[in-house]
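All protein chains but one are shown in place.
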Amino acid sequence: MTPEQLKVAADTGWVLLTAFLVFFMNAGFGLVEAGLCRKKNATMILSKNFVVFAISTLGFYFAGFGLMFSDGGLLGTAGGWLLGGADNSPAVGSRYQGIFGSLNWAGVPLLAKFCFELVFCGTSATIVSGSVNERMKYASFLVFSLILTAIVYPIAGHWVWGGGFLAQAGMKDFSGSTVVHSVGGWAALAGIIVLGPRLGRYPAGAKPTTVPGHNMGYVFLGGMILWLGWFGFNPGSTMSLDPEAIARIAVVTNLSACTGTLVATLYAWWRHGKPDFSLTVNGCLAGLVSITAPCAYVTPEASIIIGGIAGITVVEAVVMFDRLRLDDPVGATSVHLVHGVFGTICVGLFGVKGYGGLAHDGLFRGGGFAQLGAQLEAVVVVGAFSFTTSMLAWLGIKKGIGLRVSPEDEVGGLDIAEMGMEAYPDAIEMETRSQEEVRIRPPDTSRLTE
Amino acid sequence: MTPEQLKVAADTGWVLLTAFLVFFMNAGFGLVEAGLCRKKNATMILSKNFVVFAISTLGFYFAGFGLMFSDGGLLGTAGGWLLGGADNSPAVGSRYQGIFGSLNWAGVPLLAKFCFELVFCGTSATIVSGSVNERMKYASFLVFSLILTAIVYPIAGHWVWGGGFLAQAGMKDFSGSTVVHSVGGWAALAGIIVLGPRLGRYPAGAKPTTVPGHNMGYVFLGGMILWLGWFGFNPGSTMSLDPEAIARIAVVTNLSACTGTLVATLYAWWRHGKPDFSLTVNGCLAGLVSITAPCAYVTPEASIIIGGIAGITVVEAVVMFDRLRLDDPVGATSVHLVHGVFGTICVGLFGVKGYGGLAHDGLFRGGGFAQLGAQLEAVVVVGAFSFTTSMLAWLGIKKGIGLRVSPEDEVGGLDIAEMGMEAYPDAIEMETRSQEEVRIRPPDTSRLTE
Partner (left out) sequence: MTPEQLKVAADTGWVLLTAFLVFFMNAGFGLVEAGLCRKKNATMILSKNFVVFAISTLGFYFAGFGLMFSDGGLLGTAGGWLLGGADNSPAVGSRYQGIFGSLNWAGVPLLAKFCFELVFCGTSATIVSGSVNERMKYASFLVFSLILTAIVYPIAGHWVWGGGFLAQAGMKDFSGSTVVHSVGGWAALAGIIVLGPRLGRYPAGAKPTTVPGHNMGYVFLGGMILWLGWFGFNPGSTMSLDPEAIARIAVVTNLSACTGTLVATLYAWWRHGKPDFSLTVNGCLAGLVSITAPCAYVTPEASIIIGGIAGITVVEAVVMFDRLRLDDPVGATSVHLVHGVFGTICVGLFGVKGYGGLAHDGLFRGGGFAQLGAQLEAVVVVGAFSFTTSMLAWLGIKKGIGLRVSPEDEVGGLDIAEMGMEAYPDAIEMETRSQEEVRIRPPDTSRLTE
């Protein structure tokens, strides 16, 4: 084996293992969402998060991957449907003659690239899932996910990662603050506008009602799984074992997560009087989303500042969306949309020329607006496109099969109405038994006296 | 360091990391099982799934590994007990002179091979665990697991992976649809025949009673962990960083999981009227089990078909076992036995000559019955052996220490009877407190009116 072949082999292992970590983020999203919502909708939420990756896989396999990465102008038109099209990437040992010019910088086999890009596409769809919880029909969500992953995400992605006009304008989004998180966030925002808030969330003339979640254990574990997954998301985006780069990306990713976590905790403590645990987790996620675009381009010091800012803005964003009466049960827009945009801009603010091949220093490093301009253009263009096309898709589905369950089903819970199955189905039986035991065996209050 | 040494080093990292993912499947099996069963048996189920890997490790270390992989005829007799026996695999830098001829194709050190094979053996034992839940004694399960992992699994495995007569007949089972899943499935089937159904499951002259599980959050997370684990299970079975192979195996594994998930969801929706979440997860697992044997030998297109078929057959298999009054609380036989057999046959139907060194095209690719015959022979031989020896083991244990708890213990729950500990032990105390709070603070119904 030659060193070149060995490098491809080791890189492929790295790409797949980090892709597996990103895949596992589906579990994290499902748990965070279910935990922050009510018990009566938990099966539906979990089921959506299980099925959505299957939908994403098929959407991306049949159409998305080709649209996103095959050669072409406004979208990839050279092929790539059903993984067709010549590979001929460096991994296969000859000069590149394939149809995936935009992925030619990575030496691993085409199917490894597909694996890695697929799990990113899947992440985008799960972001939407959270925002529309507790009132949307199961079938309608599945249809939207297919549209998002087969069409909307790939086209926007083509412009940034597929060699499109934003890439040519110098825009840089290393791991997808824009491509993954903003696109998902805009799609979610369009969804909650069309869908409307949950019943009773914004009573006329009164403060918004707080709807309690049902399981902080899920929120904890889901948050930890997402944090873990981001160690695949960001360092894996190198698609090669570049030792200096992956180590630095891992460090800055973690630092931003940590300051996001801590600042959100302390800020919520100061602002709301208690260290709100759901904001702790959302602070971590905001720090992670914010460092996703700039992770290859900034210093550890900058990542600390980026995460710290995200820790404050996420708390305020939750308040802002509530003021706007946009009902997002899990704060997905606050985390992914707001900080997808913020992270994208951070490349233009904190970027270091030369890091990860960045062409210009960021504004705060004296580089002027050269990089920042390209970033802002992408924010606006991708935002306008994702929001508009998603809105059209939501409206079309609403017209076609309807979006929202009946008020009765919403009050009674989507689990019984849509899924025919409660999340904790033997609870009634057990509760009865326990009550009998309570009667027989009253609680031993002596245990509470010292 | 030479490129040869580097390759061994990188391959060893790959083998160990994928083995760790497979190890983690124990958590997935435990959660799926506990979630699909009742609260009153949850501690028992979780405990079994925690301890079973310890049992498997000792069984495989003391006897199984040697029986399975050391040189010999009908079983490995050249040694290998307690990891004894010369390694001398390519990893140790000399021509092979050890006693593990059947593992000599892999260049990593012997202990890395042991790690990887061990986690597969452990999987086989966890399959049995699910089927016998809610009525079997803790001790009896532990004894059976030891027999399975020290004797039954290794002998059947020797025939396929240890250079035995099925391997010589050309049978191919890349990651163990037969070796792991069928063997575990047949052992489970024998167990539930000897054990009988749970009390009240099949009332005379009436339809089978549905016994609700107790936690769909466990089922969700367990399913996601298993899906993740399969990315170790299948691509790791290369035991080397062959870039083209591992990327393709990862892609086909995932495609089959996805069509299994989606088709089972839609088919159950059509057949039962609701998109049953437990069938969604079992559909995913059926797709994964089915692609386990053929993952190295088939195209992505074929994997889509394989998973799609599995999505239907898993729904029907659950119904079939219920018709036969074979009570499997979690559907482990429907998933692992039925689709272990199906996946094994798929090699003979969809296999592509040359992929993974396959000697013949499958039936559907015009290769006739050459490969299919070898696959069918293995299905029959391994099935007959595993079922018979397992049956003998179950009957022996029944005679020796008994298999089944008393009806009182079954009704009251195995957690109190066998484990002396409930799964949610402070529930009674907390419930009392909550009820007091409910009295003080009646639910705010205004929250439910818009």
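In order of appearance the chains are A and B, and numbering begins at 1 in each one.
Heads up, the rule we're going with is that a residue touches a chain if its C-beta (ideal position, glycine included) is under 8 Å from a C-beta of that chain, and two chains touch if they have at least 3 such contacts.
What you see is a predicted model; the values in this text were computed from it and never measured.
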Point to revise | Of A:Lys113, A:Arg248 or A:His360, the residue in touch with the unshown chain | key: A:Arg248
Revision key, fill the gap. Given A:Lys39, A:Arg201 or A:His360, the residue that touches the chain left out of view is A:Lys39
Study note, to complete from the structure: The listed residue (A:Leu74, A:Met216, A:Ala359 or A:Ile401) that touches the chain absent from the view is A:Met216
Review point. In terms of residues, what is the contact footprint of the unshown chain on chain B?
Key: 1-3, 6, 8-13, 16-17, 19-20, 23-24, 26-27, 30-31, 34, 42-43, 46-47, 49-51, 53-55, 57-58, 61, 82-83, 91, 108-112, 114-115, 118, 138, 199-200, 203, 209, 211, 215, 218, 221, 407, 411, 418-427, 429-431, 433-435, 437-438, 441, 443
Study note, to complete from the structure: Missing-chain contacts on chain A, rising order, are 3-4, 6-7, 10, 13-14, 17, 21, 38-40, 212-217, 219-221, 223-225, 227-228, 231-232, 235, 241-244, 246-248, 250-251, 254-255, 257-259, 261-262, 265, 272-278, 280-281, 284, 300-301, 427-429, 431-432, 446-450
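Throughout what follows, only the chains that are shown with their structure count from here on.
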Revision key, fill the gap. Between chain A and chain B, the Cα-mean centres are separated in Å by 31
